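Following this message is one structure expressed as C-alpha cells.
Every protein chain but one is kept in place in this view of the complex.
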Amino acid sequence: MFKVGIIGGTGYTGMELMRLLAHHGEAEVVEVTSRSECGQLVSDLFPSLRQVSGLRFSHPDQGNLKGCDLVFSAAPNGIAMSHARELVDAGVRLVDLSADFRLKDIGEWEKWYGLKHQCPELVAEAVYGLPEVYREDIRTAGIVANPGCYPTAVQLGFLPLLKTGLVETGSLVADAKSGVSGAGRKAVLGTAFSELSDSFKAYAASGHRHLPEILQGLREMGGGTVELVFIPHLLPMIRGIHATLYARLTEAASATPLDEIQSLYERHYRDERFVDVLPTGSHPDTRNVRGSNVCRLALHRPPGSRTIVVLAVEDNLVKGAAGQAVQNMNLMLGLDEGCGLSGIALVP
Amino acid sequence: MFKVGIIGGTGYTGMELMRLLAHHGEAEVVEVTSRSECGQLVSDLFPSLRQVSGLRFSHPDQGNLKGCDLVFSAAPNGIAMSHARELVDAGVRLVDLSADFRLKDIGEWEKWYGLKHQCPELVAEAVYGLPEVYREDIRTAGIVANPGCYPTAVQLGFLPLLKTGLVETGSLVADAKSGVSGAGRKAVLGTAFSELSDSFKAYAASGHRHLPEILQGLREMGGGTVELVFIPHLLPMIRGIHATLYARLTEAASATPLDEIQSLYERHYRDERFVDVLPTGSHPDTRNVRGSNVCRLALHRPPGSRTIVVLAVEDNLVKGAAGQAVQNMNLMLGLDEGCGLSGIALVP
Amino acid sequence: MFKVGIIGGTGYTGMELMRLLAHHGEAEVVEVTSRSECGQLVSDLFPSLRQVSGLRFSHPDQGNLKGCDLVFSAAPNGIAMSHARELVDAGVRLVDLSADFRLKDIGEWEKWYGLKHQCPELVAEAVYGLPEVYREDIRTAGIVANPGCYPTAVQLGFLPLLKTGLVETGSLVADAKSGVSGAGRKAVLGTAFSELSDSFKAYAASGHRHLPEILQGLREMGGGTVELVFIPHLLPMIRGIHATLYARLTEAASATPLDEIQSLYERHYRDERFVDVLPTGSHPDTRNVRGSNVCRLALHRPPGSRTIVVLAVEDNLVKGAAGQAVQNMNLMLGLDEGCGLSGIALVP
Partner (left out) sequence: MFKVGIIGGTGYTGMELMRLLAHHGEAEVVEVTSRSECGQLVSDLFPSLRQVSGLRFSHPDQGNLKGCDLVFSAAPNGIAMSHARELVDAGVRLVDLSADFRLKDIGEWEKWYGLKHQCPELVAEAVYGLPEVYREDIRTAGIVANPGCYPTAVQLGFLPLLKTGLVETGSLVADAKSGVSGAGRKAVLGTAFSELSDSFKAYAASGHRHLPEILQGLREMGGGTVELVFIPHLLPMIRGIHATLYARLTEAASATPLDEIQSLYERHYRDERFVDVLPTGSHPDTRNVRGSNVCRLALHRPPGSRTIVVLAVEDNLVKGAAGQAVQNMNLMLGLDEGCGLSGIALVP
C-alpha cells in the first residue's frame, strides 16, 4: 500500500481527494496538513468522512510528508512551490493541484499570479498532468502540474481538431461555464448563496488566469499560432464545467462532413477511458458526470455555418482537479490508471 | 382606461402580463381566455394574483375579445394566426407573443414551426415589435409580432456594432443561456426539477427556431450577409437570459480602441430607457434585471484578440416577452412608453 | 413629500427599503448611510437601482439624518440604539429593523445579544411594529421596533388561535424554515453557495434569538403562560419563510370542527390587507409571496389527531422586514397603510 499525503486539505479539492482515495485500495492517505485546522479530526470538518477517516489535520511543518511516497498539494497558489524542493530532494513525488508548476514561462506566471516564483528550475522539470496528452512523461515525473478545471475541458475538446489542420487556429472561441465550487471553499461575499443563486453572469471577460495555460497547451497541440477568446461564466450550481467551443473550418476544409470529424474524435479517444465521445448531435449535461472522472464531448455543425461546435463537460472537482490528480498518481506509481476512479455520476 | 384582452392566459407570459398590467393605470385586463381553465378564477390558478384580480378565464370562443382595444396573444405558436383576421377586421389591435408573425418568409416559418400558416397576408402587414428598432412603425401597427426572448438580447447586443461596418458579419457567434421559464408552463420530463436542477447543458445546437428570426433582424440591421452561429443553453434557474456575443473586428478596424466602441453603444442607446449600457469591463448578471424590463449590455475586448465580446442580459419573461409586449402596447395606444414598466429587479 | 433616511443601507433589508420606496409617492429616501461605502453611488453597489436612484452613501456621522421626518435603521444589532436618543430628541421618528428595541426585558436582551443596552428607557417607550396587533400605538410611536422575520410569521399564524383559549398553550411547536437571505449580506463560509445549495438543515435548535421575541408576543396575545418549541431551518433558496405551526386543542375543545376555526381566522383577519387566509386545506408556497408584503395562512387538522396545523408563509425581506417597516412608516406618517406596498409576487 502506497502512502500519500495531502498539503492543504481543507478545501474542496483536498476533500475530494480524500473521498476518492478512501476506497482506492492501493494508496492510503496517511497525512493531511492544514495550518488553520491542525489537530482537528478531518471528519469534524467534513462530516461526509465520518466512519471513513480517523485522520487529524497535522501542521505542515510537523507532519511527516517526507515519509510519503507521493504528496498532493491542494493548497492555494504559491504554497506548493515552497514545499517542492524539499520533497523532490527527499525522493517524494508531487502532484500539485494549484497553478505553481503549470506555466513554463515564469514571467507570464508571475504576471498572472502576482507572486515571485520560488523554484523556476523545478518548473522546467515538471510535467503537465493531462494524461491524454502527456501520459508517458507523467509516469516518470517527479512533479506533475495538475491542470486547471477549465484547461482540461477546453484542451480535450479542441485537441483532435487542432491536430488535423482543418480549422483556423486564429479565431478559436471557448465560452466556458463553471459551477461555483470552482471558486473554492472560502468566505467571500461574491460566492454567497444569496448573491449567486438563481442568477448567471460572465466574469474575468477581459482576461482570466487560465487563458495562458490553455494557450500553452493548444499551441503545443496545434504546432503553431493559436488565438483564443476565452470567456468564463459562473453557473448557479455547485459542480460541473461546460465548455462550448467554436472553431471555424478553413476555406479548404469547409466541405468536410461532420461525420468525418466525428470519426476523427472517436479514433483519437478510442483508448481513453476517461474521455467519452457521444454520438453526433448529442448534448451532454454536467449532471451525468457529477462525481465521476469522465469528460464527455459532443460535436455539432450548426446549419449554414462553417463552424464546428464542440460541447465538453466534466466535473470540475474530479476530472478537473482531484480525479485527474489520482489518475496522475496511478500513472506515477505504476498502478492501473483507473484505480479508485470507477465512481458513477450521482444522478439525479 | 383602455380595455385589453389576453388569449391563452395560463402560461408564464400570460401570467406576467397580468402582473405588469395590474397597476398599469391606463390599460385594464378585462378578458383572459383559456380552453382548459375556462370558468376558473385566475387567482385560483395563480395565487400571486389573489387580492389583485377578480377575473375568471373565459372560453376563447365566448369571451368578448372583440370588445377590447388591444389583445395580447400569449398562446402557443399557431393560435394567434387563427384569431388575427377576425380581430383585425373588428379594429382590435394585436400584440402576438408567439412566433406566428415574426418571420417574413412564410416558407421558412412553415419549415421551422411545422404548421401551415393561416394568414400570410397579415404577416406582411405585421410589424416586428422591437421598439428600439421599429418604434415608429409599431405606433400605427395593427399587428405587432413581439420578438422572442433570445432574439431580443442578441439583436440589441449586436445592433450598434453591425451598423458600423467595423466587424466581420460572416462569423458572428451568439452563445446564449436561458432560465427554464423560457420553456413555458408545461408538464414535460425534460424540464422537471430533478432533471435540470444543479445541471447545465446546451440544446438545439444543430438548429433552433430563433435562429432565422435573429438572422432576419441582423440582416436588416447590417444591411447585408450575416452568418451567425447560435447555441442556446439551459440554466438551472427560473428567469433570465445571458447572451455572450462574439464579433471579430475587420482587419481594417482591428486597431479601433474599445473606448470608441463603448462610446458608440452609449450614443446609440442614449435615449432608450430600457437598454442600459454599463461601463466598459462590467459583467451584468441576470438577477439585477429579474422582473424588470431592462436589457443590460457590457463590452469587452479580450487580451491579444481581435474580437469584441458583448454581454447582454434581460429577464426572458419581461424584456424578452411580456414587458416588451406592454412597451409595444404603450406605443400603439399612444401612452408613455414606460407606463407600467417601472418595476425594479427583485434582488437578492 | 416626507423625507426619510436609512442607517446602514448596504444590507439586504436596506436595499429592499430602497426598492419599495423608489415608487412610494409620499416618502422619499434622501439619505443612506454606510461606514464602509460612504461616497459611493448606491447604484454601483446595487445595480438593480441604476436609473432609479442617484444617491450616494453618506457617513453616518456626517449625513443629515436629523433633517429627515423618519429614519429606518437597517444596520446590524447594536447600532440603532446608539442613534436613537439623538434622533428622538431631534423629533425624528425611528423604525428599527434590528433587534435593539424588540425585547422589553433588558436582561433577556443583553443575554441573547451579548451587548450592553445603551438606552433602556427608550425600549420602554418603543412600540412593537406588528401592525395587525399594535396598529394604534404605532401611529403615534417615536420608536417602532420592527419585528423579526420569524416572529412575524409565527405570531400572525398563532394569534387568532391563542385568543380563543381553544388550544393548550403549554406545548406549541413552530417548525420554521427560512431562505438564506435572512442571514444577511455577509462574507461567511456558512452561507456560501457551495455549502448550502442542494442541502437542508436545522440550526440553533437549542435556542435562537427570536424565541424570546416570539414568546413575549404570544404571551401578550394568549394572556398567560405559553411554552413554545421553536426550531429554525435553512432552506436552499433566497427569499421566503414557511412556518409550520402545531397547537393541540384542549380536551374540552377537541371536538371543534376545523371549519369553525377557519371562520375564526377569516373573521380575525377580514380587514387586514396584508394577511390572507386561504381556504381550508390549502398549501401556501413561498414563491407566491416573493417580493410582496403578504403573509398567507392556511389551516389543517390532520386525520386522527387533536392538533391544529397552521401553515404561514411570507417573504422574509418584505413582510418579515422592509415591507413591514414601510407599513409602519405609513401608519406613523398618517399615510395610507398600503402605500408603496402593492407589489405583486414575482412568479415564477
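Residue numbering begins at 1 within each chain, and the chains themselves are lettered A, B and C in the order written.
Simple rule for what comes next: a residue touches a chain if its C-beta (ideal position, glycine included) is under 8 Å from a C-beta of that chain, and two chains touch if they have at least 3 such contacts.
Being a predicted model, the structure only gives us computed values, none of them experimental.
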Where the missing chain makes contact, among the chains that are shown: A, B, C
Of B:Arg185, B:Arg219 or B:Arg273, the residue in touch with the unshown chain: B:Arg185
Chain not shown: contacting residue from B:Leu103, B:Met237, B:Val313 or B:Val347: B:Met237
Missing-chain contacts mapped onto chain B: 12, 180-181, 183, 185-189, 191-198, 236-238
Chain not shown, touching residues in chain C: 171, 173, 175, 177, 194-195, 197-203, 205-207, 211, 227-231, 233, 235-240, 242, 244, 246, 248, 281, 283-287, 290, 300-307, 309, 311, 313, 348
Positions on chain A where the hidden chain makes contact: 12, 15, 19, 22-23, 46-52, 181, 185, 197-198, 238-239, 273, 276, 278, 284-285, 287-292, 294, 296, 342-348
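Keep this in mind: only the chains that are shown with their structure count from here on.
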When chain A is superposed on chain B by its C-alpha atoms, the rotation angle in degrees, nearest 5: 180
Same or different residue numbers at the chain A/chain C copy interface, by half rule: same
Chain closest to the assembly centre - both centres taken as Cα means: B
Whole-Å gap between the CA centroids of chain B and chain C: 37
Euclidean distance of C-alpha centroids - chain A vs chain B, Å: 38
Computed distance of Cα centres, chain C from chain A, in Å: 46
Residues within chain A bordering two or more other chains: 194-195, 197-198, 236-238
